[in-house]
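Complex shown without one protein chain; remaining protein chains in place.
Order of writing sets the chain letters: A, B and C. Residues in each chain are counted from 1.
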Amino acid sequence: MDLFDNLSPLDHRYYMSNQELAESLREYLSETAVIKSEALAEAALVKALAKSGLCSHEIAKEVLEAAKVITPEEVYAEEEKTKHNIRALVNCLRNRVSNVAKPWIHFTATSVDIMDSATSYRYKRVTEELVLKVLIELEETLIKLARDNAKVLQMGRTHGQHAVPITFGFSVALYVERLGSRILFIKEASQKLTAKLAGAVGAYNASSVVVTDPLQLEADYATELGLKPADIATQIVPPEPLLDLIHGYISAFGVLANIADDMRHLQRSEIGEVFEFFASTQVGSSTMPHKRNPWNFEHVKSLWKSFMPRMMTIYMDQISEHQRDLSNSASARFTGEIIAGLCLATDRLNRVLARIRVDEEAMLRNFNQSAQMVIAEPLYILLADAGHPDAHECVRKLTLESGQTGKTLWQLIEEDEELVNLLASLPEKQLQVIKDPTKYTGLAAAKAELICDKWEGLIKEVKR
Amino acid sequence: MDLFDNLSPLDHRYYMSNQELAESLREYLSETAVIKSEALAEAALVKALAKSGLCSHEIAKEVLEAAKVITPEEVYAEEEKTKHNIRALVNCLRNRVSNVAKPWIHFTATSVDIMDSATSYRYKRVTEELVLKVLIELEETLIKLARDNAKVLQMGRTHGQHAVPITFGFSVALYVERLGSRILFIKEASQKLTAKLAGAVGAYNASSVVVTDPLQLEADYATELGLKPADIATQIVPPEPLLDLIHGYISAFGVLANIADDMRHLQRSEIGEVFEFFASTQVGSSTMPHKRNPWNFEHVKSLWKSFMPRMMTIYMDQISEHQRDLSNSASARFTGEIIAGLCLATDRLNRVLARIRVDEEAMLRNFNQSAQMVIAEPLYILLADAGHPDAHECVRKLTLESGQTGKTLWQLIEEDEELVNLLASLPEKQLQVIKDPTKYTGLAAAKAELICDKWEGLIKEVKR
Amino acid sequence: MDLFDNLSPLDHRYYMSNQELAESLREYLSETAVIKSEALAEAALVKALAKSGLCSHEIAKEVLEAAKVITPEEVYAEEEKTKHNIRALVNCLRNRVSNVAKPWIHFTATSVDIMDSATSYRYKRVTEELVLKVLIELEETLIKLARDNAKVLQMGRTHGQHAVPITFGFSVALYVERLGSRILFIKEASQKLTAKLAGAVGAYNASSVVVTDPLQLEADYATELGLKPADIATQIVPPEPLLDLIHGYISAFGVLANIADDMRHLQRSEIGEVFEFFASTQVGSSTMPHKRNPWNFEHVKSLWKSFMPRMMTIYMDQISEHQRDLSNSASARFTGEIIAGLCLATDRLNRVLARIRVDEEAMLRNFNQSAQMVIAEPLYILLADAGHPDAHECVRKLTLESGQTGKTLWQLIEEDEELVNLLASLPEKQLQVIKDPTKYTGLAAAKAELICDKWEGLIKEVKR
Partner (left out) sequence: MDLFDNLSPLDHRYYMSNQELAESLREYLSETAVIKSEALAEAALVKALAKSGLCSHEIAKEVLEAAKVITPEEVYAEEEKTKHNIRALVNCLRNRVSNVAKPWIHFTATSVDIMDSATSYRYKRVTEELVLKVLIELEETLIKLARDNAKVLQMGRTHGQHAVPITFGFSVALYVERLGSRILFIKEASQKLTAKLAGAVGAYNASSVVVTDPLQLEADYATELGLKPADIATQIVPPEPLLDLIHGYISAFGVLANIADDMRHLQRSEIGEVFEFFASTQVGSSTMPHKRNPWNFEHVKSLWKSFMPRMMTIYMDQISEHQRDLSNSASARFTGEIIAGLCLATDRLNRVLARIRVDEEAMLRNFNQSAQMVIAEPLYILLADAGHPDAHECVRKLTLESGQTGKTLWQLIEEDEELVNLLASLPEKQLQVIKDPTKYTGLAAAKAELICDKWEGLIKEVKR
């Protein structure tokens, strides 16, 4: 079949846009990966049965070998007949083993014992081996960007209005913190995913009949998959651990979206403080040859809009009637797309940030546009400190006057004897920030470094 | 490549589950379909240019032929270089035509003139040719089901509690109405999708330079694609027409979900009034061989949970800064999935409803469980009609007494001389519904037929 | 009680921010309004009963008088006992009428016959009398703004990048169109809201027992409330008409959010093309006295974020099991908040846009920043028109050269003999847009006027 005949952009356009990453994603999230993980879960079950003494270890090995070679094609062909995906898988496995092994495949299990456990297994692994990896790559890029620009003066902006100065590295450090917190959240949540082997309604009905310690059997099965068993389950594992993990993903996505929005606004023609890298053969617009668009940042924001609302599906899937209804079945199959979307967006953002061009001159030019106004804040602080009874109101009026007369705040101050006298009482060091507003960056540079130090340490621990 | 390596269930599992429908969906919604439609839009543009006298009709034909054979593979290969999808398409088209034709390809257009118009073209066509078709098939199945069961007594249920009787056909007729209203809404909305040829910022800047009547050129272009031009646009067409159409889809999906919920509850073990068809080789549960699960209904509900929240993406994409930002680009690529999901769910629901088994005996059995309580309502109505000063309270107490003593309401009435006298004043026809509660179905059967008549007529018109 | 003890910002802060509008909203959306409308519906029912001959017109009048004076306080006091809101209302009405009238109150009706009809009545009225009114006020402000600025040159922006010029009025006209389309949608949707008097399960069970023509009784009842009856219902009216109306509200809200986003970005310090009005006593920031924030625009965007997701509640409420479950009861009580939010946001936006300050000089200054680059588009168009074989690529390279050398496009053209010759073949009128980029506004001004004409006409019709 032809890739371009697919319906999902994840399976055509975004596959093409990053084939290496896409191939990695498929190892965990494709239908092949799903079936492979379920086959491995079936093998893990037989291994646990062998450990409990019910069957031989040879049988467990035989089933594991069968599980390794099972193909989606044969399972789907069998499902045509059974109309039941796990029964089809079981039949396929049975067909590949000796008669003595056959009865032990899926023994005492219900379908979801296999499916939910396999899902936890896949999501735990994809999180540890792929999601965290790309998130950490981005985190490290952000740390580098923050350090490299720790002292680069930038106008701080609130409401899109010039406020008081920061450094560009400081603004990036904020994202180091926010993304870092998501990395920790996701790591922790992934470790709480659970397996189960509690049967059709969670009460170990079947296994209790033939096994002395069904909880031990379940624990062995879970361990085999690198998981812990759910303390209690219905037919399905409690949905909250996975829900928390996906909240981690979605909230990490939100951080990416915020970075993307910030960067694309800094790339506005009038601002021009940062620029996406642009290849010399690249076309910005099919009709406006001069355009240099922040299309990668827009792309990241756009993916966020596509995936964030899907959290609602996961919240709705918290509800399953009695010992489970199947109404989370189709919807849960789409969950892997959220992971794929997050990884693709993270990788894209990482690549564009790694090569971003920071225009320090533009930052200074923009700063200078409001430099004289910036000192309104320290001026009012210092006046208050010097004993002015209503400093904020006083300065507010000065700024209005400045706007109307075109005089700088400093000029207006010098025209006002009372203010001059008040300020004269202050130490020179404090007056400096009024005379040279570029000095008024507070702890920006220091904080940037501090936050980078903190997260370099924490990321090291996460990587372990 | 292997289908099972795909990430999206739409591109593996749900492709396999209904290959015929999936192939139809691909004709409109795959990446191949996207590129094909854009190539056709480019051809439509040259045809409009030819009509305006700017180039020859031979050139238009030449471009059309080129457009017909363009492949996604070549466009993607070219995009590797240009990093711009429409410029890549244009280059590929140029490569396939004579030098004299080259300059006219994409002449005066901006990328989105092509992309948005092609999208409207595809969504209008898939709606008319596919979505409405499957929805109408379901509507006709519902009409048949309603008519076949117009007189089949069923207990009406509110709050999951037995209320007063209806007929099963009546309950289905409600869905005939609701789905019908969505069919009309979708049809109407699809006809409001628009094309545009207004250039990079919607002001016809480029076309104004070289064409006498840019609006006529745009109208010709739109007509060629079976569309009307947007009355005004930025770089993109106003988002509301497509938003309305998708609201139509999503709200139709909600009707399906409601049908599915109703039916699966009617299939509960304790209720057992309807049953999904079950093949003799089909497996209900991998561990409980006796199970007959409403898995298709659950599937439909589950798809709704997966797709409904995506409406939020469309609402967010209403916002595009100034003359457009690209942050709807990736997200809009996923819109086709909603259409695919709706069609798949509709088709699935249609197939299961077409073969649904209605158990009239079970309906009667369930009705009889509360038949004696049902008459509480007509009793209180008739008592009030006969002049009882506080009929509702009187009957409410009788039902409590009935619950405590085990006596039927009718027995309790006969023990109360006042009530007997009051009822004696009523015509026999009115008393009949108290004596035989199965008669107390009001206009249920008649309404069922009336609604079916109405929608048979309206559907005929939609089909025209 | 104290207003500031309320939990909802709608009932404290946003009440205070616009008391006149808030009072109007309360007339339709408060709990008092809910109960009043239900009492009127009960009166309408008795009037319909009188029309059918079941009771006298005097009784109907008596009930209407009682309905007019009913208070929420007495209904709530009664509900303490009945635990049922409509039974409480009925009891209160009964207490206020003569014995002969008592039995006819609520006769044959189920609670929802009253509640759903009263809701349709309130939402239809609030839409016609309030929502459309404020939306039209905003539309008229937009029309004025578009006309006043129809010829004011502004740089068109895509991706936040300077593209090619438009006029400010043209950019506003786009919103005239989009908001206009929502006004029509909402008007139409509000007219499709329905009443019902079909009883507990929609089958007219009760009314059929005592009335010859229950459909006529229902039609009379609906007419009394200015509504049409639903063609079929369960206990509740089909949810789609209200769903469509709320989609209309939410999508109108999206248009407001887009306007707000555009305007607040145009107010960025570096852009400064528009400004919110600022009173002389107003404080922009508690700490930065010089700040002039687009806080009203931000407020509108913020309200959209608060209310848009609530559409999901309405979509979920499409699902009601069998002849209804009550799980839409509490959620539906919050629907009125969406209306309040939309009205408040619309009014706020209208007030700020009505006094907005447009800085034409800033618009020209920003335009001039990229004026030389703007001509890239017409240049490539004209070169192609003049026969250049690869005009887009040629101009793309010129822009790169311009960026590297600092020379203007025009200078580079004049250095290239081939280009000079090609352009020499073009009529002077076409060359003008290259020589004077401010002329390159296409149909912007004309379209702005055209769209204003169109909507002035349509709004007149809506107002009728």
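Please note the rule applied: a residue touches a chain if its C-beta (ideal position, glycine included) is under 8 Å from a C-beta of that chain, and two chains touch if they have at least 3 such contacts.
What you are looking at is a predicted structure, and each value in this text was computed from that prediction instead of being measured.
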| item | value |
| --- | --- |
| Among A:247, A:292 or A:333, residue touching the chain not depicted | A:247 |
| Sole residue of B:51, B:133, B:228 or B:396 that reaches the chain not shown, by the stated touch rule | B:396 |
| Identified contact with the non-displayed chain, of C:35, C:155 or C:382 | C:35 |
| Residue among C:109, C:237, C:256 or C:462 that touches the chain left out of view | C:109 |
| Identified contact with the non-displayed chain, of A:12, A:102 or A:333 | A:102 |
| Among C:13, C:68, C:435 or C:463, the residue in touch with the chain that has been omitted | C:13 |
| Residue ranges of chain B at the interface with the undisplayed chain | 155, 157-164, 264-265, 267-271, 280, 283, 285-295, 298, 312, 366, 369-370, 373-374, 376-377, 380, 392, 395-396, 398-400 |
| Residues of chain A in contact with the chain not shown | 87, 99, 102-103, 107-108, 156-160, 163-167, 170-171, 173-174, 177-178, 181-182, 185, 199-210, 214-215, 231-235, 238, 240-241, 243-244, 247, 250-251, 254-255, 257-258, 261-262, 265, 308-309, 311-312, 315-316, 318-326, 377-378, 381-382, 384-385, 387-392, 430, 433, 440-444, 447, 450-451, 454 |
| Residues of chain C in contact with the chain not shown | 1-14, 16, 25-26, 29-32, 35, 72-73, 76, 81-84, 86-87, 90, 106, 108-111, 199-200, 206, 264, 279, 281-288, 293, 295, 298-299, 301-303, 305-306, 308-313, 316-317, 325-334, 336-337, 340 |
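By our rule, only the chains that are shown with their structure count from here on.
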| item | value |
| --- | --- |
| Proportion of interface numbers common to chain B and chain C (over half same, under half different) | same |
| For chain A paired with chain B, centre-to-centre distance based on mean C-alpha positions, whole Å | 33 |
| Inter-centroid spacing, chain C versus chain B (mean Cα positions, whole Å) | 24 |
| In chain A, residues with contacts to at least two other chains | 264, 283, 285-288, 293, 295, 298, 312, 316 |
